[in-house]
Structure formats: structure tokens, C-alpha cells
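In what follows, a structure is listed as C-alpha cells, so that the remarks can point back to it.
Note that this complex is displayed minus one protein chain, with the remaining chains in position.
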Amino acid sequence: MKPLPVKKSPCLHRFWIMLVLSAGVLLVGCESGSRGKAGHAGLVYWPAANAQEIELAGLAAAEWNAAHPDVPVTVQPIPESQSTEEVLLAAVVGKTTPDVCSNIWPGVVGQFVRAGALVALDSFADFDSVAAARLPEGQREVFQYDDGRLYQMPWKSNPIMMEYNVRRLQEAGFTHPPATYSEFIRAGQALTRDLTGDGQPDQWMLYVDINVKWWLRYFDFYTFYLAASGGQTLIKNRQVTFDNRAAVEVFRFFRRCFELGIFPRASFQGDTFLAGQVATHITGPWNIAHVDKFKPAGFEFDYAPVPLPDSAAGPVVTYGDPKNIAIFATCQNPRAAWEFVKFLISRRQDLALLRIASQLPIRRDLLSDSLYMPYFKEYPKMVRFAEQAPRTRGVDSAPELREVFDAISQEFEACCVLGRRTPEEAVQRAAERARQVLR
Amino acid sequence: MKVERKIAGNRSSRTGFLLSLPYWAWFAFFMAWPLLFSLVLVFHEWDIYTPMRWVGLGNFVRLFQDDLFWQAILNTLYFLVIHIPLQIGLALLFAVLLNEKIRARGFFRAAYFMPVVVSGIVISLLWQQLFSYENGILNLLLARAGLARIPWLTSPEWAMPSVALMATWKNVGLYIILFLAGLQNIPAWLYEAAGIDGATAWQKFRHITLPMLNPAVIMVLILSTIGGFSLFIEPYVLTGGGPMNRTLSAMLYIYKQAFYFNRMGYAATLGFFFAFIILAVVLVQRKVVEQEALE
Partner (left out) sequence: MKRALIWLILILGTVVFLYPFLWMVSATFKPEMEIPSFGLLPSSITLASYEQVFAKIPILRSLLNSLVVSISITASVLFFGSMVGYALSRLRFRGREVMVMVILFTMMIPFQLTMIPLYILMVKLHWTDTYLALIVPGMMSGFGILLFRQFFKSVPQALIDAARMDGLSDLQILFRIIWPLSRPVLITVGIITFMNSWNDVLWPLIVIRDQSIMTMPQMVTIFAVSGMAEAQLGVKLAAATLLALPVIIAYAFFQRYFIESLASTGLKG
């Protein structure tokens, strides 16, 4: 055998290259792991990820920073790709939570508290006087945790109402918005039609997203259920309370609407309400500005409470989609954070919330405070939401809530969209699954 | 001589140990620890954020009462019942054809293999369009042929068969190659001998080709079974597990429990059971197929 030509120099370069590479990878990883930490002196503030709230937060921070250069606030919007709750829970585990977040959904507050992630706000001496202006009469229990303490500052609510195309309903013979299921269905039957003559309808009453993602049911089943049940939520003391007539009525109503074809069973792109494809839309106050901005000439729209079962009586209670402010336990300077929170809920900031984000601050004197009157004069449609605001509900604070909603959503699909189960059966099954989940 | 060996042995003993250390480190962290920790998890309820709670056999009780767990198993079996025969049939057909002396064989092989290398997400997004009820290419074809449209992904009955069809399209190229390799290993004299004995083409296929392809068939069965229980991205993209949970796969259900509902303990329990089922099914398949080959 021929001797191999071998250099004597140590030929471990591959080994070293690999080691250096691995070290590089580790470094990059660690660096990206520690990103997002701001300096000790300042505060990190996470607003919701939509453009209006980011703008609002930016303006608020600028104003605050001008007045408090010693505790500068840095705004970091929550990454858009995931739900806020997921991002926050991941941050809790990684101990990378912000100091202040204004997109706290009451449904997860319990989980945060049990993870020791939140500062109890009522530990600040002036809490009661600050909260008094915000907490609606007799609503303290709604916001407090099981231990009787408050970990969230009520910030804003978005009563969900029925947006309607005035002309379209007039064409269907309705001068007032339909208030009951049978009125709603009648209007739907009158205006659902085939405009292009291809045998398929292309104008409907309402577009319901038929995807089964659990949170989509806030804007159809849950909103209609709160109205039908007079404001009863899904769970009480970890007992399922929604296996009742109201839920069955809501299921029957949606099933009938899909069956009649007044709700399309397809998925659409774009805004079906603005395009005139549907006559109604279940939405919140943020949509006023949107529709005003993009509406075609001559487009008239207004808002009304969602319809009720024929047998039920008003006034209508609706889903409030509340979002609150919390201070996280990782905060190095909770006093300063509390001052910042008080700044965020000040009268002037509430006006900015109305003006920039078109969302309703939770405060008692909203319609009577002279500061806000010019705004409501300018945007009369917002008055409808402000009037609805006292009669809203949030969601139950149970860690299993998503699963309960998922169970409902599965049955909603099976019964209402696909028509494979009776409303009674569907509600029964959803309740049964919810009981299993809560056990 | 003996002394030399001993020295060499000693030297390699140390080096061998050193060289295998990285593996042991990896094994300890990413295999042994997860395996042991899964044994802890199955007895606990845990959302990662709040402290763990011991629930004893609670997760197992939940599992046996959980309709969706059984639904996921049923779905997977349904998937396999469609996918495996289709896969084997098509792969056999094309392998036999490609085994003929034919020009451009390399091209055909490469063409059929293409979906195998492309990511499952690409395939799913592509087929999402093909399957679309309103204006998917498949339904346009059907309509042009004067047939009724098929609600590929939107009807509970069709959804899983559609997913199985797509999975077959994606994977069959691999099995064509496997079968082809198997065919080429069959010695020609076997066929010649059978020809002399007066065997028909079908008899040759049944008694020579099929038994000789047995290892390839086992491979298809095992890989398809594991694939069926690991089905994730296809339903995740196409249907989200619906309609009516008919495409909820084992993996998707674990994912949902863990990352939608934060039930780590229960998700680990599900993983435990599905892993167990996979092993059992694979062992049974191997036994049955080997037995059949012996007969």
C-alpha cells in the first residue's frame, strides 16, 4: 500500500471551525434571548398591536416622557402574529413581561395572578379614589379576582352592536332596524338575492365567519347569547350555566339563517359590509371610523342593539370586549408604573382614546363630562355605543374558558353551519363537553 | 504483539469514550430528560405558568372519557384505510411500468418524486386551491365533465378522504422508487423458471413479484402508519381539524391541548398513548405481513 501523504501539522481545523460555529450559534441565541429588556430607569409599555393603539401609545409616551425625563417610557407593540394572551403568557414564563400592558383581557387575569405575574393595584394608597371614576356602579366584583383584590384597571370597552346598511334595509321594507329574530329573518329573506343571474345569491343579511376558531364565537354566538339571556354569562362558580333555552334559541336562529341562505356559507375576502354584499355586521365602535373612511358615496349606516328572540324582552345586554391595564410583577419601579397608569387613564388620555382609536373608555361620566361632549357631538354614532356601554358583559375568568368556547364553536359548526345536529342536541353536547373541561 | 494490541485498545478506549460524549450529552438533555419528565407530566395538571398540580390518574380518566381522543384515533385509522391501499396500488403500478425498458425513465422517476421533496406546507397551500369548492381546479374539471361538484374539504364525509388523497399524491413517489428497487432485485431466472412451468403473467406477479416486494410493502405500511399519526401540517393548513373534527389528527389534538388550552399534562398523556398505539400497530403490521410472506 502506498503511504498516504499526510501533513504533520495538526489538522483539527475542521474541529475548531465547528466549535467556533457552535459558539457563534450559542451567542446569537443568547443575545436574541435577552433582547427586549430596557434600561432599569425607564418603563416598558405594551399596547395592543393595531395601528391606532400604537399611535395612541406613542403620543402618550411622548407626552409622558416630556414631563418625566427621569422615568422614560418605551413603547413596544405586542408581536402581531399571535394572540396577545399567548405572547403575554410566554413572557410570564420567560420573565420578560413588560412593566405595563394595556391589552389585558379579563379572561386570563386569573392565570396571571396565580402565576404571580401581576401587581395588586389596590395596594397603592390612592387606588380607591382613582378607580371610583372608572368602576361602574356595582361592577367592582366583575373586575376583582377570587381573592377580592384588583389586579386590573378598567380601561376601555367596546360594546358589540349591530351595524346596518340603512338603504339596504329600507329596500327590504324596514325603516327601523330589526329588533327580533323573526324581523331579522324577514328582512334577510327580503334582501337576499341573486344580482348577477348566475343562480347563486350575491347579497345577504349577515356574514358570519364559519371558521371554528374559538374566539370568533364572541361576535356571533356569545353576543347574541348575552342578549337573549339578559346578560347571563357561560359559567358561574365553575358550573356550566348555558344549557338553557336562550342558548338553544340562539343556535336555532343561526341554523335557520344559514338554512335559509340569508347568511352565506362561504369565506370572503375584503369587507363584505362596505362592499354592500351584506346588510348587517356585528361589530364594535372602532368600525365607525373605518366605514366613514372607506364608504362609497351615498352609503348610509347606523348602529342598533343585536336582535332578541321573539319571546325575550329588552333592554339588550351585549358583549363588551373589555381590555384593561395591568402592572407586571417584573416591574422594578411599581410606583412610577402606577403613576404612568394613572396618566393613561386621565381625562385627557381618555379623550385621545376616543379620538384616535374610536374606542370607549370605561368611565361613569362619559356622556356627562363636558370634555367629551364636542367629540360625541361630532360623532353621534359613538353615542349609541356609549349608551350601550353600561349594559355590557365581559367573559368569565376561568382558565378553561377557551376550551368552553371551543366546545361551543364545534357545536356551532355542526348545528348552525352544517345543519347536522338539532339546536337542543348541540347545546346539550357543548354543555357536556364544557362540564368535562371544567371538572 | 499482544502488548501492542493492548496499548492500542487502551488508547481507543479513551478516545472512543471521548468521541461518544457529545451523543450522551445530547441524549441526556433531549431524550432521557423528556422521556422521564413525560412520566411526571402524565400525573399532573399544568399550564406551565402556575404551579403543577398532582392529579394522579386524572389525565387517564379524562382521556378515556374524551370523545375527541377517540375521534382522533378513528380519523387516523380512516386516513390509513384509504391512504395505504391507494399508495401501494399506485406505487406498484408505476413501479412495474417503470421497470419496463423505457426511454426517459430517469425523467419520469424524477417527476413522480418531486412532491416528496417539496415541503408539506407548499403542498397543502397548493391543494387548498385545488380542493376549493367554489373555484378549485378539481371542481372546475368535474363541472366541465358534467359532474357534480364535490365538497372536498367542507363536508365532514369528504374531508379526510381528501387529505388522504393529497398525502398519497405527496408520498407515492418515494414508494415508487422503493418498489422499483425491489423489482430490480428480483432475479430474472425466477420468472424464466415460472415461464417454463407455464405460469400466467398474473400468477408470476402474484407468486413472484409480490412476495419479493414484501420488505418494501412493510416499509410502506410502517412509514404510512407513523405518517398518519404524525399528520399535522396538512389538517392544520387545510381544515384546522374540521369540519366536525373529522380531520382532527393525533398530532393536531396534542398541539391543540398543549398550545391552545395550555394543558401540558393532558397533552403529554395523549402523546404517551398515541406513541404506544403507533408502536403496537407497527409491530402487528410487521408480524402479519411477515406471516403472509411465509405462507
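By letter and in written order, the chains are A and B; residue numbering begins at 1 in each of them.
Criterion: a residue touches a chain if its C-beta (ideal position, glycine included) is under 8 Å from a C-beta of that chain, and two chains touch if they have at least 3 such contacts.
Values in this document were obtained by computation on a predicted structure and should not be read as measured data.
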Query - Per the touch definition above, residue among B:L19, B:L147 or B:V284 touching the missing chain - result: B:L19
Report task. Identify the residues of chain B touching the omitted chain, counting contacts across the whole complex. Result -> 8-9, 12-17, 19-20, 22-23, 26-27, 29-31, 33-35, 37-38, 41, 48, 93-94, 97-98, 100, 102, 106-122, 125-130, 132, 134-137, 140-141, 169, 171, 173-174, 177-178, 181, 219, 223, 226-227, 229-230, 232-233, 236-237, 240, 250-251, 254-255, 258-259, 264, 267-268, 270-272, 274-275, 278-279
Query raised in the report: When the complex is taken as a whole, what residues of chain A touch the one chain not shown?
Result: 1, 3-4, 6, 8, 10-12, 14-15, 18, 21-22, 25-26, 28-30, 32-33, 79-82, 86-87, 90, 93-94, 267-270
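Operating definition for what follows: only the chains that are shown with their structure count from here on.
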Report task. Using mean C-alpha positions as chain centres, tell me how far chain A is from chain B in Å, no decimals. Result -> 39
Report task. Give every residue of chain B touching chain A within the complex, in rising order. Result -> 47-51, 62, 65-67, 133-134, 155-156, 240-245, 259-262
Report task. Under the touch definition given earlier, write down the residues of chain A that touch chain B in their complex. Result -> 86, 89, 92-93, 111-112, 114-115, 117, 211-214, 266, 399-400, 402-403, 406, 410, 413-414, 417-418, 420, 433, 436, 439
